[in-house]
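First the structure, then my questions, so here it is.
And then subunit A:
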Amino acid sequence: MPSLNEYLMVSGLLFAIGLAGVLFRRNIIVIFMCLEIMLSAANLSLVAFSRFSGQGGLPDYDAQVLVFFVITVAAAEVAVGLAIIVALFRARRTVHVEDLTSMRG
Partner candidate 1 sequence: MTTAFLILLLPLVSALAILLGVKRNPGASALVSVGSAGLCFLLALPLLGADNDAAGSFTWLAVGGLRLEIGLEVGGLARGMLLVVTLVGLLVHVFSMGYMRDDEAKARYFAGLSLFMFSMTGIVLADNLAMMFIFWELVGVSSYLLIGHWFQKNSAAEASKKAFLVNRIGDFGFMIGILLLWGSLGTVNFGEMAGRLSEGGYDATLMNWAMVCIFCGAVGKSAQVPLHVWLPDAMEGPTPVSALIHAATMVAAGVFMLAKMAFVIAVAPTAAGVVQHVGALTALLAALLATQQADIKKILAYSTLSQLGYMVMAVGFAGAQHGGAAVGEVAANSGFFHLYTHAFFKALLFLGSGAIIYACHHEQDIWKMGGLRRSMPATAATFLIGTAALAGLPPLSGFWSKDSVLALAWDNNPLLFAVGAFTAFLTAFYMTRLCVVVFFGEPRGGGARGAKEVAPVMLAPLYVLAAGAVVAGFPFAYGWFIGGGGAGIAHPHGGKALFLTILIGLALAGIAAGYLLYRDREEEPFPLKALADKLYIDEAYLVVVRVFQDAVAYVAKSVDQLLIDGLLVRGSARLAAGVGGLLRGMQVGNLQGYAFLFGLGVVFVIYIITTAVR
Partner candidate 2 sequence: MTLLLIIFLPIIAAAAIGLGAPARLAALLASGANLFLGLVVALVVALKGDGEMHFESARQLLDSPELTLGFGVDGISATLVLLTVIVTFCAVLVSPARVAGRGEGLYYISSLLIAAGALGAFCATDLFFFYAFHELALIPTFLMIGLHGHGRDRVATAWKITIYLGAGSLVLLAGLIALYASLSPAGGATFDIAKLTELAAGGEVEPGVQAWIFLVLLIGFGTLVSLFPFHSWAAPAYAAAPTPVAMLHAGVLKKFGLYGMMRVAFPMLPEGFREPLWAGGWTPEDILLVLLLGNILYVGLVTISQRYLDRMLGASSVMHMGYAFLGIACLNAAGWGGAVFMMFAHGISIALLFALCGALRGRLDTLEMSRLGGLGARVPVTATLFAFAAFASLGLPGFANFASEITIFFAAFEGALGGDAAGLGGLQVATVLALWGVVISAVYMLRAYRNIFQGELGGDRRPDEVSPLERGVAVLMIAVLLLTGFFPNLILNLVGPALGLPH
């Protein structure tokens, strides 16, 4: 069985991939997917911690409960986020973030 470090390593990699995607991809749908990857990375480390910090042979269920919350919220967030992206595409005819600069000060 792999140790906690290996789980965290994978989680970190996933998070880095997601962050890189958020920072450097232009398509807003891809950015959105990368956000989800970052969430999954966080979930992975939560489950790993849960497994390894349990006491008396039982895992720490607090973290697993939190993961369920995250998944639920993420589902809702995806629904809203995608709706926003669709609305955005309808309004602007583009999903490239470089074209969306009306917030420039």
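Definition applied: a residue touches a chain if its C-beta (ideal position, glycine included) is under 8 Å from a C-beta of that chain, and two chains touch if they have at least 3 such contacts; residues count from 1.
Selection rule: all candidates are chains of the complex that A comes from, given by their letters.
Keep in mind the model is a prediction, meaning the values are calculated, not measured.
Which member of 1 or 2 touches subunit A in this complex comes down to candidate 1. Interface of subunit A with candidate 1 (complex): residues 19, 22-24, 31, 97-98, 100-105.
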